[in-house]
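All protein chains but one are shown in place.
And now, chain A:
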Amino acid sequence: MRAMVLKEFRELRRDKRTLAMLIGLPLMLLIIFGFAANFTVDTLEVAVAGSDADQVEQLVASNPQAEDELDIVATEPGEGEAWARDQLADDHADLAVVTGDGLADDSGGTPLVLIDGSNLFAAQAANVVVAGLGDQVDHEVLYNPDLTTSWVMVPALIGLILTFIGTLITSIGLVRERESGTLEQLAVMPFSSTAVILGKITPYFLLACVDMVIVTVLGMWVFDVPFNGSVVAFVLGAGIFLFAVLGIGVLISTVSQNTGQAVQVAMMTLLPQVLLSGMIFPLDAMAAGVRWIGYLFPLTWFTKISQGVMLRDASWEYLALPLGILVVMACVFFGLAVLRLRRSISPARSHTPQVEGAADGVEAR
């Protein structure tokens, strides 16, 4: 049995990926669950509109507890309810307060608190604050009035499924070609390297598109998830996002020799994406360092787009940032992936011819 244990340790020592997983995974889980796993949003971002906006700001500033919980990010005495709604739609604030002449005429002068229901945990915290104010204010939960979890989860889930297909399935499909030795065969067939790469990736791109439509329609049909925004923005975001995750998938396949390795690496990129993208734990509630790791993942930005478009009908102004970041990510990941894949299938470049005999000086003739 000792021989068996020794052999196992020897094999393990040479399996760098498993070793990395053994050391990296506990560390990663510790960081994630220590710093990121937090459902409680401590500070709510508030936008205030209407003629009494300044008074509200002073009121908050004079109350230590309120000052702790509320962070007034915008005060616009000249604006009204429409502005306040825009602030929530574009995720500038978690709740908005409309006061004085900013209110609609039939409101009777009671300040109105609008809460962004698409930000589930912030909305729950905001509900507690509003409940404490009793009859002093009217309140309305926008976008997700019943704070249904599935409404928030389904848009994020679409991104997760696209990530799954793009990263895991694509890398397996590509690495299988390497494993069976047929990638070498493709390389010497009369295909351009572009044709091989596109021919290999297009089916997965199409499959992911079909899956995206199915999940979106099913989500809307089974869970009554609304689709309030622009279909064009959603499709555009999903398309760019898909290029980014396909790029990651292809990259994984170029550093893997077999399916097992590809699955291992893909899982190591999927797990942190699921946990740090904001789809489960709110980004606002994470420690800054961990949140910034989250910002490095495409899923984080696609979730912002899908939730923004489907639930809040977010403006193009808001969508520009996540879209732009996804474009950069898609260019980097996909570009790197294509370069690496191309290098593995295009003809070798000759070395500079060496001085004859230099390479085999010791050879006996």
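By our rule, a residue touches a chain if its C-beta (ideal position, glycine included) is under 8 Å from a C-beta of that chain, and two chains touch if they have at least 3 such contacts; residues count from 1.
One rule holds for everything that comes next: contacts and distances are computed from a predicted model.
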### Message
Can you work out the missing subunit's protein name as recorded in UniProt? Choose among "Fatty acid desaturase family protein", "Anaerobic sulfite reductase subunit A", "Xanthine dehydrogenase family protein molybdopterin-binding subunit" or "ABC transporter domain-containing protein".
### Response
"ABC transporter domain-containing protein"
### Message
Just to verify: which one of A:110, A:180 or A:194 makes contact with the chain not shown?
### Response
A:180
### Query
For the full complex, which residue in A:189, A:217, A:232 or A:320 touches the chain that was left out?
A:189
### Absent-chain interface as seen on chain A, which is shown
176, 180-182, 184-185, 187-191, 347-351, 353-354, 356, 359-360, 362-364
